[in-house]
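What follows is a single structure, and I will ask about it in a moment.
The complex appears here without one of its protein chains, the remainder shown in place.
Here is subunit A:
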Amino acid sequence: MLRIDNVTKTFGDYTAVDQLTLSIPKGEMFGFLGANGAGKTTTFRMILGLIDMTGGTISWNGESIGYHTSNRIGYLPEERGLYPKMKVKEQVVYLARLRGMDKKDAEKELTGWLEKFNVPEYENKRVEELSKGNQQKIQFIASVIHKPDLLILDEPFSGLDPVNVELLKKAVSELKSQGVTIVFSSHRMEHVEELCESLCIIHRGSPIVQGKLNEIKRDFGKKNLWIKADFELEDLEALPGVVKVKRLIGGAELQIENEEVSQEILSLLQPKGFIRQFSLEEPSLNDIFIEKAGASYE
């Protein structure tokens, strides 16, 4: 269990993280969302003990996190970096050994991972010879090779093509099923929606939404409604229970107070003509974020 309790970090007058409280159960995948500069990386650095907190406590299974726990923790920094001149094998084995791994085990693990990522031929290439996406795979391997219990991934999917994103998602899911606790940050809502049971959206240092994904959506209450019809959709804004209307070609996207409102709208529209599409959907995280933060996210 990773417990973050009332953690605050200030840099001079600037508050990067403000009274953040989270607890992440063992074996769970936790999504950490936020725009650039929201305080994600600062929070991760505090979890890792790289920078000290101004206030609050962080503990992993009841003990503090520091260099004594580094063998059990994996970290993929946001800014990717490897030794450009070193060969993949040399480098990953070196980093794995720094995290307490045996040389032979590290070599064996590396071969397995390279095969999993379909790049076994990179073992003896220098990192600078690889494409950026492939460097990122290597970096990912370097952060998980020593089989950590707690894995912290800072923007693991940024800069990857869709094929590689899927590859990496699969790897992350596998690690989760092996019981690894994973915390990852992203500014892509859909990645978090897809992978995480629990999440936290952080905005200017404070968490504005946090909890289990389905509960967050349920508690939010509002739903999205898609309508496509052959007639003009007029005066939708004036209907009771409609929060927002976004006009689309041949239709509209509505945000409504609750799901009952949809049925009222349907009965109002039916006499007017042919309705091609009428679908009620869960709000996306992006909708929730915009609502809570009062500003567009991206």
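One rule holds for everything that comes next: a contact is a pair of C-beta atoms (placed from the backbone, for glycine too) under 8 Å apart; a residue touches a chain by one contact, two chains touch by 3 or more; residues count from 1.
One rule holds in what follows: contacts and distances are computed from a predicted model.
Student: Out of "ABC transporter permease", "Spore germination protein", "Quinol:cytochrome C oxidoreductase" or "L-serine deaminase", which one is the UniProt protein name for the chain not included here?
Tutor: So the chain that does not appear here would be "ABC transporter permease", according to UniProt.
Student: Among the options A:82, A:144 or A:288, which residue touches the chain absent from this view?
Tutor: Here the residue in touch with the unshown chain is A:82.
Student: Quick one: which of A:3, A:97 or A:244 touches the chain that's been left out?
Tutor: Answer from the full complex: A:97 touches the omitted chain.
Student: In the complete complex, which positions of subunit A touch the hidden chain?
Tutor: 10-12, 45, 48, 50-54, 67, 70, 73, 75, 77, 79-84, 94-95, 97-99, 142-143
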